[in-house]
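One protein chain omitted, others in place.
Residue numbering begins at 1 within each chain, and the chains themselves are lettered A, B and C in the order written.
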Amino acid sequence: MSIRILYFGRLKDALGRGEETLDWAGGDSAALLAALRGRGDDWAEALSAGKVFRLVVNQQVVRGEVPIPDGAEVGILPPVTGG
Amino acid sequence: MSIRILYFGRLKDALGRGEETLDWAGGDSAALLAALRGRGDDWAEALSAGKVFRLVVNQQVVRGEVPIPDGAEVGILPPVTGG
Amino acid sequence: MHCLITVQQGRFDLAAEEAALRAVAGDAGALVVFQGMVRGHDAATPLAALFLEHYPGVTEAEIGRIADDAATRWPISAVRVVHRVGSLAPGEQIVLVLVASAHRKAAFAAAEYLMDYLKTEAPFWKREDFADGSSRWVDAKASDSAAAASWGG
Partner (left out) sequence: MHCLITVQQGRFDLAAEEAALRAVAGDAGALVVFQGMVRGHDAATPLAALFLEHYPGVTEAEIGRIADDAATRWPISAVRVVHRVGSLAPGEQIVLVLVASAHRKAAFAAAEYLMDYLKTEAPFWKREDFADGSSRWVDAKASDSAAAASWGG
């Protein structure tokens, strides 16, 4: 399956990209994060469980582990600093 | 001694005047209120102790019993309803 | 702390007041504005106009005193208060309070504090002039009277 991933804020700089299209075996949000962390130390560090962030799947904010449908847009959000 | 008294809000209507100059034997704020209440039932009612109001002497808000100097401007204020 | 208090019959201009406040507020990150308008249907009978009177000189001094008090409680850099008096139609502006601060919570707290004061202690009196020709002075709310009782007299 293929999904589109969007990175925001400092994650863009840390990961060297704002978005990518990923061909992936599929799974839930935890599996996706595990796959991304497996890309190397930079990724494991930037997306570590100790760093809080939010996932948005198809423009819906999600909580906990959720399935990732084929063709999904997945936003990976670092802690927000708005207003 | 002579003082000037200003009435505000509903006191104006109840007492039929917005201001007056009063020739008075003198005394403190309690004595002034007692003298005014002595003018009749309308005055006793409008200025009764049960009705809360504020006194302002020479443009200074006062609390409790204070002396009234000769020539003073005394504002008698019903409960405020601003904003 | 910059502070300017005006009681006037005429309308005020929110945009002009905002620009003037920002010009004196320094490196403020937060501006809170309260604007009060005349409500037309507070009572069963429609309102023709709200008439406000005040105690000239005393009103401005007392509001200035409470603004200084607010500045000792919260780190605010500028305050502007405009309160209208006279006869105001439903929908018209009555009061404008602007507070600038480096911090949003300070600006919110000080603006609300000033409005509480203006509603319960500043020497303003409102008379409702109704569409049917009747009039009545607005009663102080019970909570306001309790505050008023503590002033003595």
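Basically, contacts are C-beta pairs under 8 Å (C-beta built on N, C-alpha and C of every residue); 3 or more make two chains touch, one makes a residue touch a chain.
Everything numeric here is computed off the predicted structure, so don't read it as measured data.
A.B. asks: Please work out which displayed chains the absent chain touches and list them by label.
C.D. replies: Counted over the whole complex, the chain not pictured touches A, C.
A.B. asks: So one chain is hidden, and I want to know which residue out of C:Cys3, C:Ala20 or C:Val33 touches that hidden chain in the complete assembly.
C.D. replies: Selected residue, touching the omitted chain: C:Val33.
A.B. asks: Using the touch definition up top, pick the residue from C:Ala20, C:Ala61 or C:Met115 that touches the left-out chain.
C.D. replies: C:Met115
A.B. asks: Touching the missing chain, which residues of subunit A?
C.D. replies: 6, 8-10, 13, 29, 33, 52-56, 59, 61-64, 75, 77-83
A.B. asks: Give me the subunit C residues in contact with the hidden chain, please.
C.D. replies: On the subunit C side, contact with the omitted chain comes from 13-15, 18, 22, 27-42, 90-91, 102, 104-105, 107-108, 111-112, 115, 119.
Simple rule for what comes next: only the chains that are shown with their structure count from here on.
A.B. asks: What whole-number Å value describes the gap between the mean CA coordinates of subunit B and subunit C?
C.D. replies: 25
A.B. asks: Roughly how far is subunit A from subunit B, going centre to centre by Cα mean, in whole Å?
C.D. replies: Between these chains, centre-to-centre, one finds 73 Å.
A.B. asks: Please compute the C-alpha centroid of subunit A, do the same for subunit C, then give the distance between them in whole Å.
C.D. replies: That pair's centroid distance is 49 Å.
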